[in-house]
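One protein chain is absent from this view; the other protein chains keep their places.
Letters are used for the chains, namely A, B and C, taken in the order the chains are written, and counting of residues starts over at 1 for each.
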Amino acid sequence: MNESELAHFKQHLRVYLAVFIALAVLTVVTVAISYLDLPTGYAITVAMVVATVKAFLVAGYFMHLVTEQKVIHWLLALSAAFLVFLFVLPLVTELGNGPLWTG
Amino acid sequence: MNEPQYGWWLPPDVSVNGADIDFMIIAIHWFMLVLFIFWGGFIAYCLVRFRERPGHSATYQLIEAKWNRWLEIGVAVAETVVLVAFAVPVWATIKNDLPDPKQDPTVIRVVAEQFKWLFHYPGKDGTFGRTAPEFYADDNPAGLDDDDEAGWDDITVRGLRFPVGKPVLARLTSKDAIHSFKLPVMRVTQDVVPGMEIAIWFEAKETGQFQVACAQLCGLGHYEMKADLIIQSPEDFQKWLDEEHDALGLDE
Amino acid sequence: MSELVIPYRTEPHPVTGVTSGKLGIWLFLASEVMLFGALFSSYVLLRVGVLQEHWPLGVEAGLNVPIGTFNTIVLITSSITMVMAWASLKMDNVGAYKKYFAATIALGLLFLVIKGFEYGDKFSHHIFPATGWPGAGDPSPFYGLYFTFTGLHALHVALGILVNLWLLIWGTALFKTDPECFTGRIEIAGLYWHFVDLVWIFLFPVLYLL
Partner (left out) sequence: MSDTHDELGFWRTYVFSTDHKTIGIQYGITALVFLFFGFSLMMMMRWQLAYPGEAIPIIGGLLGESSVDKGAMLPNFYNQLGAMHGTIMVFMGIVPLAVGAFGNFVVPLQIGAVDMAFPRLNMMSYQAFVIGGIVMLSSFFLPGGAASSGWTSYAPLSITATTGQTFWLIGMIFLIASSLLGALNFIVTILHLRAPGLTFFRLPFFVWSQLVTAFLLLLAFPPLQAAAVFQLMDRLAGTSFFLPSGLVVGGEPLAAVGGGSPLLWQHLFWFLAHPEVYVLILPGMGIVAEVIANNTRKPLWGYRPMVYSLLFLGFLSFGVWAHHMYMTGMGTTMSTFFQITTMIISIPSVIILTCLAISLWGGAIRFTVPMLFALAFLPMFGIGGLTGLPLGLAAPDAHFHDTYYVIGHFHYVVAPGTIFAMFAGIYYWYPKATGRALNVTLGKLHFWLSLIFMNGVFMPMMFEGMAGVSRRLFDPTIYEHGAAVHGLTMMTSWSAWCLALAQIPFIINFFMSMRKKERAQENPWQATTLEWATPTPPPHGNFTEPPVVYCGPYEYSVPGAPNDFTPQHVKRES
């Protein structure tokens, strides 16, 4: 690539570094929070929120999703939709299923 | 007892809910038949009228069919009607209207194992003895806890009996694989899933001698996992209970 | 026989705007999403299924959170080195690429080694997939889930390492003849690698912290 492109590309490197730092910090954060032992409900919510943020950082910047083409977004949207089916339907079905297999 | 007539169509139905189910089955099959004959006829007609022959050629222009929309909408409407008017309410009754103690239902624990059915009646005191897997034994198939007096008068048998005209509350459990508790003449099918206790209800409107079947593949003996199903008049049933009770020999 | 020229290997397709390779890897990742999605959904179902007192926190179950945290950092670092490797190629600086890529592989191995020690530690405490919690015979599939999840993930890491090794040792030659194509391959390898990292980002809190 030519000079200007190169200069422009160097911008990315800074972003990557920033993302990396953010990820590291967030990791420490989740762990730290886990030591506060909050009630399970909160703990799960917090941890999952943090994890999701990290996931978006990785997918968005390391995997360039932010600048990626539409096809890819649609594809991921599709599997996300099915993922929702896969998470929600069995759970709801079995919770409405009388006593659980508590043993 | 009247001999059941089995044939190439629905088996006899002696349950209070069976009629609804049978009605739906018949109705839907008429609906299917109409659709099929309509389409079959249409296709047959096309095949004859538009067969390739000298002096006949295909038309590039597609016909402006509107009626097919109506047909499709018709199918959709029909399905909606069946759903809303029959399927959902009927199924809700079958699943949810479990009899409450006031109707004093005949309560039976049904225990499935490879490849036998076990039917467990609470006995005179009307309460089941405590059961646990560790007590299972050849002479104690229900796994009753001897220390629990409630269990001393419990009756466990290999054939299912219950009185006519009175709801039955069955509580299904399995020791090993998934079985399926099927009473063809009662239009009842319920999988018996190990680790879960599933309560169902049904009610007979006729007496008779029939069969319990297992409808879920549960191993080698799945095919022979049947039991007698004897629906009796309340008197006969009570008589049977007393006999079984005496057979326990608790008095001496 | 594969001397055929199949278009859109290196140049993006006018409609989709991506190369075939990239579309392919994303499709593969989509299916991987469903795979791990199924694992997590099973986790949820099983967890709500058993009595809560039968479900240990990671710490209670003897998972070593500091080590887990460290391993997370290792994996994240390997991700950034991976990006850098790709970026170096973009700025056609093969030397830097080699360093970063080697580092990625090394970190991946480190991750596996540490995981191995964690497993060893469990085994030495007679904790196996078949172990219940808190003790044998208690109905909690926790350890089963722990070993299956981490095992499957480790498998993915191992696979990534193998591919990367191949690319580093035998693949790089391609860069001289067809830089576009090779950079593309590294990007694809990267996408896979980041995805594996991404899975761990969820695995870690779910197993160790909750």
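Quick note on the criterion: contacts are C-beta pairs under 8 Å (C-beta built on N, C-alpha and C of every residue); 3 or more make two chains touch, one makes a residue touch a chain.
Bear in mind that the values here come from a model prediction, so they are computed numbers and not experimental data.
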Contact list for the unshown chain, restricted to visible chains: A, B, C
Residue of C:62, C:116 or C:129 in touch with the missing chain, whole complex considered: C:129
May I ask you to list the residues on chain C that touch the chain which is not drawn? 1-2, 4-8, 13, 15-16, 20, 23-24, 27-28, 30-32, 34-39, 42, 45-46, 49-50, 54, 128-132, 136-141, 143-145, 147-148, 152
Need a quick check: the contact residues on chain B for the chain that isn't drawn. 4, 6-11, 20-21, 24-25, 28-29, 32, 35-36, 39-40, 42-43, 46-47, 50-53, 56-63, 65, 68, 71-72, 75-76, 79-80, 82-83, 86-88, 90-92, 94-96, 113-114, 132-134, 136, 138, 175-178, 180, 182, 184, 187-191, 193-196, 198, 210-211, 213-224, 226
For chain A, the residues touching the chain missing from this view: 71, 78-79, 82, 85-86, 89-90, 92-94, 96-98, 100-101, 103
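Note that in this section only the chains that are shown with their structure count from here on.
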Given the contact rule stated at the top, which pair of chains has the most C-beta pairs in contact? A-C
Could you list which residues of chain A touch at least two other chains? 100-101, 103
State the interface residues of chain A toward chain C in the complex, per the touch definition above. 1, 6, 9, 12-13, 16-17, 19-20, 23-24, 27-28, 30-31, 34, 37, 40, 43-44, 47-48, 50-51, 54-55, 58-59, 62-63, 68-72, 75-76, 78-80, 82-83, 86-87, 90-91, 94-95, 100-103
Contacts from chain C onto chain A in the complex sit at residues 12, 16-18, 22-23, 26-27, 30-31, 33-34, 37-38, 40-41, 44-45, 48-52, 57, 65, 69, 72-73, 76-77, 79-80, 82-84, 87, 90-91, 139, 190-191, 194-195, 197-198, 201-202, 204-206, 208-210
